[in-house]
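Up next is chain A:
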Amino acid sequence: MRWLVELYRSTIGKKIIMAVTGLIGIAFVFLHMVGNLQVFIGQNKFDAYAALLHGPLAELLWVARAVLIAAVLLHVLMAWQLTRRARAARPVDYRMREAQVSTLASRTMRWGGVLLLVFIVFHILHFTVGAIDPAGVFHDTDALGRHDIYGDVVASFRIWWVSGFYLLAMAFLGLHLFHGAWSSLRTLGVARPSDHPLHRRIAAAVAIAVWLGFTLVPLGVIAGIVH
Partner candidate 1 sequence: MNLTLHVWRQPAAGAAGKFERYEARDVSPEMSFLEMLDVVNEGLIAAGQAPIAFDHDCREGICGMCGMMISGAAHGPMKMTTTCQLHMRSFKDGDELWLEPWRARAFTVVRDLVVDRSAFDRIIQAGGFVSVNTGSPQDANAIPIGKQEADEAMDAAACIGCGACVAACPNGSASLFTAAKISHLGLLPQGQPERYRRALRMVAQMDLEHFGGCTLFGECQEACPKGISIDFIARMNRDYLRAAATAREERAVGGTG
Partner candidate 2 sequence: MELKSRVPSAPVAEMWDRHKFEMKLVNPANKRKYTVIVVGTGLAGASAAASMSELGYQVKAFCFQDSPRRAHSIAAQGGINAAKNYPNDGDSVWRLFYDTVKGGDFRAREANVYRLAQVSVNIIDQCVAQGVPFAREYGGMLANRSFGGAQVSRTFYARGQTGQQLLLGAYQALEKEIARGGVTMFPRTEMLDLIVIDGRARGIVARDLVTGTVSSHLADAVVLGTGGYGNVFFLSTNAKGSNVTAAWRAHKRGAAFANPCFTQIHPTCIPVSGDHQSKLTLMSESLRNDGRVWVPKKAGDTRPPNQIPEAERDYYLERKYPSFGNLSPRDIASRAAKEVCDEGRGVGPGGRGVYLDFADAIKRLGADQIAERYGNLFEMYERITAENPYRVPMRIYPAVHYTMGGLWVDYNLMSTIPGLHVIGEANFSDHGANRLGASALMQGLADGYFVLPLTIGDYLGSNKLEPVTLDHPEVRATEAAVAGRTSTLLSIRGHRTVTSIHRELGKLMWEYCGMARTADGLRHALQEIPKLRDEFWHDVTVPGTGAELNQSLEHAGRVADFLELAELMCVDALHREESCGGHFRVEHQTADGEALRDDERFAYVAAWEYKGEGQAPVLHKEPLEFENVHLATRSYK
């Protein structure tokens, strides 16, 4: 176990932990996004999907939740430690330092990450726990007596600040993945050598897919396609 401690202590080890937890997160948001798109099939399908997760798959869901919570905590903890370390590595800053090639995505990892963390908490309180219930419909049920998550989605996204915050968070999620999907693989050392190591087609595809998939839902509500 000593090696795990060593790994945890080193900057590369911390990055590896961030990469692994980040990849878990990417897998999750991808599945979540695909699940969400069922909203376009209709209320019945969407509520049935939610009922499936909370019914027959409940134990599995709790395992997944445990993994995800651990991943988020570790991801945040490592990010916090590495950020502090980076700050300490340059106690006197430049008067002028121009970014040459670093992407907006890479430069917004930290603040974007904080925003995403806030969003995640809000999102869970909103759609999972119901502690925040802007539309006041969390406890409604649908015609079949199921928890009407479909109705909650539609009602919530009709509230401008809810959909606004959601859209903003998804934009940052896209940026976060554009850098994270690419850099996590490099951090784990699985990237193939390339003449243009800064190019990231796969990461771009993942980021756009996730961003678009999530963003379509509130847009669909606002446009009246989902109602």
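By definition in this document, a contact is a pair of C-beta atoms (placed from the backbone, for glycine too) under 8 Å apart; a residue touches a chain by one contact, two chains touch by 3 or more; residues count from 1.
A quick word on the picks: all candidates are chains of the complex that A comes from, given by their letters.
Predicted, not measured: the structure shown is a model, and the values here were computed from it.
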item: Options 1 or 2 - which one, within this complex, touches chain A; value: 1
item: Candidate 1-touching residues of chain A, taken from the complex the two chains share; value: 2-3, 6-7, 9-16, 82, 85-86, 88-103, 106-107, 109, 179, 182-183, 186-191, 193-194, 197-198
